[in-house]
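In this view, the complex is presented without one of its protein chains, the others remaining in place.
Showing chain A:
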Amino acid sequence: SSFKDDVSTNHQPFASMNFYDVDLPIQTTEDVTVSSLFAQPKELSADFSSVDLSFLPDVTQENKEQNLPEDGCEVQEVLDESGSRSEESSVLTEESSSSFPEARCPSPEESGACPSLTAMTPLTPVTPASEGSKILPQLQNIVSTVNLACKLDLKYIALHARNAEYNPKRFAAVIMRIREPRTTALIFSSGKMVCTGAKSEEQSRLAARKHARVVQKLGFPARFLEFKIQNMVGSCDVRFPIRLETLFLAHRRFSSYEPELFPGLIYRMVKPRIVLLIFVSGKVVLTGAKERSEIYEAFENIYPILKGFNKS
């Protein structure tokens, strides 16, 4: 679920954004500059889970009582690198480091306001900015397949397309690359195609269509059937070192840690069915997902486990 409207517990970051009501100088989204909205180098389209809210004034106690009929307790967790912090028990808090453990979130009782009335709803469904971890895995690679539904002459394609290479002795498919989105496609004579290298589902679909369009322009009656995302790879950094040996001992059932073979620990999570590569530096790679939510869910599952080992 991408919307988290639950205010029943403290320290819950909320994916939905709650602006104050009329009395405060609220800027509408159009007024907010693009640069502040997209302050983070994270994989987001037009969502607001990492918006820089520093333009909103600090709320003092007097202010709050006068102006706020509601929303006293909801907090937008901001993965902001600007380093500024507001120390008050105000609603808006910024985190300057993504590993900051606790959210400064006043409870409903504290502010005396009633919870969960969103003054403004986000434009698109928001990706969960990880309650608890406040780290969002970034998608690094998407592998998708599509059926062009016609037989292809690979030699012809290699001759007539600039961006295609074909070495039948090495591999029985044409390797085609396009610049935007930067992707590689494997095109087989049966008409099946594999597209790799995109950083989002949308990009992968667009890229696959472009590759198909090249094939079309070469004169083949290519169609675009059964497009499917087959695998998604994400990565992130928990920002603290991890004792892989201890993790291995505690989770033998799911882990494979062989420093003779590979420096990372391979964790095969059952639900969701994702494989995680965990390294001593705290960097984590997640793969095997068919949907983005599986990556986020897998990371949410592993984060408390990793955090647990950090304490010791």
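Operating definition for what follows: a residue touches a chain if its C-beta (ideal position, glycine included) is under 8 Å from a C-beta of that chain, and two chains touch if they have at least 3 such contacts; residues count from 1.
Here is the rule we use: contacts and distances are computed from a predicted model.
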Would you kindly match the missing chain to its UniProt protein name, picking from "POTRA domain-containing protein", "Aspartate aminotransferase", "GPI-anchor transamidase" or "BRF2 factor"?
"BRF2 factor"
Identified contact with the non-displayed chain, of A:143, A:218 or A:285:
A:218
Check the options A:209, A:223, A:290 or A:307 and report the residue that touches the missing chain.
A:209
Of A:168, A:221, A:241 or A:304, the residue touching the omitted chain is A:241
In the complete complex, the non-displayed chain touches which residues of chain A?
34, 38, 41, 43-46, 159-163, 178, 180-181, 199-206, 209-210, 213-214, 217-218, 240-245, 248-249, 252-253, 256-264, 279-282
